[in-house]
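The other protein chains are all here in position, but one chain of the complex has been omitted.
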Amino acid sequence: MRINCPYCGPRGHDEFLYGGDATRQRPDPATPDAEAAFCDYIYLRDNPDGAHRELWFHASGCHAWLTVERDTRTQVIGAVVPARSRT
Amino acid sequence: MRYSVFRLLAEAARGNRHWQPTWRNAEPRKGYDAVIVGGGGHGLATAYYLARNHGLANIAVLEKGWIGSGNVGRNTTIIRSNYLLPGNTPFYEWSLKLWEGLEQDINYNAMVSQRGVLNLIHSDAQRDADARRGNAMRLHGVDAELLDVAGVRRLAPFLDFDNARFPIRGGLLQRRGGTVRHDAVAWGYARAADKLGVDIVQNCEVTDIRRERGAVVGVETTRGFIAARKVGLVCAGNSSRVAALAGLRLPIESHVLQAFVTEGLKPVLPGVITFGAGHFYVSQSDKGGLVFGGDIDGYNTYAQRGSLPTVEDVCEGGMALMPMLGRVRLLRSWGGLMDMSMDGSPIIDRTPVDGLYLNAGWCYGGFKATPASGWCFAHLLAHDASHPLAAAYRLDRFQTGHLIDEKGRGPYPNKH
Partner (left out) sequence: MTVPHPAGQPARLVRSGLIDRSQPLRFSFDGRDLTGYAGDTLASALLANEIHLVGRSFKYHRPRGILSAGPEEPNALVELRNGARREANTRATVTELYDGLEARSQNRWPSLRFDARAVNGLFAPLLAAGFYYKTFMWPAAFWEKIYEPLIRRSAGLGTMASAPDPDTYEKSSTFCDVLVIGAGPAGLMAALTAARSGARVLLADEDFRFGGRCLSEQRHIGDLPAQEWTATVIAELASNPDVMLLPRTTVFGSYDHGVFAALQRVNDHLPVPPQFEPRQRLWRIVARRTVLAAGAIERPLLFGDNDRPGVMLAGAVRSFINRFAVSPGRRAVVFTDNDDAWSTVADLQAAGAEVLAVVDSRDGAMDANRLRSVSNISVRNTDAINGVVRRASGGRALQAVEVVSNEGQLQRIECDLLAVSGGWTPTLHLSSYLGARPRWDADRAIFIPDQLPAGMAVAGAANGEFTTRAALNAGYREGQTAAQALGLSPAQFALPSTPDESAARQALWRVPNTRGKCFVDFQNDVTTADIELAQREGFNSAEHLKRYTTLGMATDQGKTSALNALALLAEQTARPIGSVGTTTFRPPYTPVPMGALAGHHRGRDFRPVRLPPSHAWAKEQHAVFVETGAWLRAQYFPRTGESDWLQSTIREVTAVRSTVGICDVSTLGKIELQGPDSLQFLERLYANGWQTLAVGRARYGLMLREDGIVMDDGTVARLADQHYFMTTTTANAVDVYQHMQYCHQVLWPDLDVQFVSVSEQWAQFAIAGPRARALLQRILDPGQDISNSTVPYLAAANVTLADGRRARLFRISFSGELAYELAVPARSGDAVIRQLFAAGADLGVIAYGLEALGVMRIEKGHVAGNELNGRTTAQQLGLGRMLSTKKDYIGAVMSRRASLQEPAGPQLVGLKPVDRALRLASGAHFLPVGSPVTAANEQGYVTSAAYSPTLGHWVGLGFLANGRQRHGERLRVCDPLRNRETLVDICDPVFIDPQGERLRG
């Protein structure tokens, strides 16, 4: 696979480390059901067969965490943006 | 039709024209007492033990393709019970015991070959960890031996002892470990289950799990609705997809694992050998091919194909361990979908949906577990209670924190 790093250009995916589902949001630890919310956040996954928004770390490059749109069935990669830009 | 050398002689004399189908290619009926979704090794074993141990014969195995088309047909064939943690060791040891009697039990030669599994040790820390593991095995009555370098050399003189980046300092050996002819496991269980009346339905994909008032009443399939009050999901890499039909999210990601086989060569390797300083494990099949694998590719995927860097990484491990392999040619590779769980250990449990049971999360170590997995899942389906050997494989352990993390890698499925 080739991932088009917004900072470094297209690179082999072996330069990157996989960080999993990017749609997960770290829950608010202050809420009463924080423990359940954290369990969900840490352990449960949609694991979709198709469109997947996921994180990759450009370990052998610019050290950016990236959000990558990839289809887990076809491996087609869409948008790649810095993970920090999502907020 | 019982298999034996006499049958073989008799049928050969008749021109091999009277052999019967190994299993009936059943048409689905309207309903069953229980339905197993997934005709892989674990699903077929579950069906067999349901019929054999619990007298439940009105059951069906539904397979979306052809039976054995998943990981039981695509793995490195290794069996062993060299586990560290108490939740695992007795379960895998029971599996190994079932392997040891499998052929007589199901009257099918799956070539269970106990030529040993040797884990190489390359550092003091590794020796400490393997000593703990080996001792844990011994405490559970499992065979284990700690070898020094000379012991490893006697067993596998062809390893790189003299020029290695990570010198071999010893090994943990389980002599009862070994390999099994993987496809034969699926066929043998299918045949044995079929003989007990189980319907094996191929080309039958489950498209929905029908529920009424929170309980399962059956499954919709590409071949129509099939009623069943008990549905067991044994779908490996597709577990999340199928569980989603019942509104469940699982602590599982699907990843691809590649494995490889070389051209057939005259036998050299005594048993299974695993590299401790890189991810590489290898054995030599009865046909002479070196069968080997390494790490998963490391990202979610449902595409049954791997990537080149992993191929290279695995072969680098092979060459580091056995530099005489340089001219041995890799013949085939394949990629299978692994149901990677969040702690690297499986789930055999009820689900929040009544009548729906889950057997999943085998990561890339499910093959060796096939008999015990089927045994314990059958028990769960029959009694609606966990088998004691699989009591730790609960679905709620991710909430309670009673995790079974053999490698200590944490909730990162691609690191297990």
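All chains are identified by letter, namely A and B, in their written order; residue positions are counted from 1 within each chain.
By definition in this document, a residue touches a chain if its C-beta (ideal position, glycine included) is under 8 Å from a C-beta of that chain, and two chains touch if they have at least 3 such contacts.
Note that the coordinates shown come from a computational prediction; the quantities given were computed from them, not determined experimentally.
Interface note: of B:Leu155, B:Leu196 or B:Cys315, the residue touching the hidden chain in the full complex is B:Cys315.
One of B:Gly224, B:Gly247, B:Pro352 or B:Gly408 touches the chain omitted from the figure, and that residue is B:Gly408.
Touching residues on chain B toward the chain that is not drawn are 3-5, 7-9, 12-13, 15-17, 19-25, 65-66, 68-69, 73, 86, 89-90, 100-101, 103-104, 107-115, 122-125, 127-136, 138-141, 144-146, 158, 160, 163-167, 181, 183-184, 187-188, 202, 262-268, 277-278, 284-289, 303-305, 307-308, 311-312, 315-320, 323-334, 400-403, 405, 407-411.
Touching residues on chain A toward the chain that is not drawn are 1-2, 12, 17, 19, 22, 26-27, 29-30, 34-35, 38-39, 41-42, 55, 57, 59, 63-65, 75-77, 82-85, 87.
By our rule, only the chains that are shown with their structure count from here on.
Centre-to-centre separation of chain A and chain B, using mean CA positions: 29 Å.
In the complex of the two chains, the chain A residues touching chain B come out as 1, 12-14, 17-18, 20-21, 36, 39-40, 42-50, 52, 54, 72-75. Those residues of chain B lying in contact with chain A across their complex are 238, 240-241, 244, 249-254, 298-303, 307, 309, 342, 398-399, 411-414.
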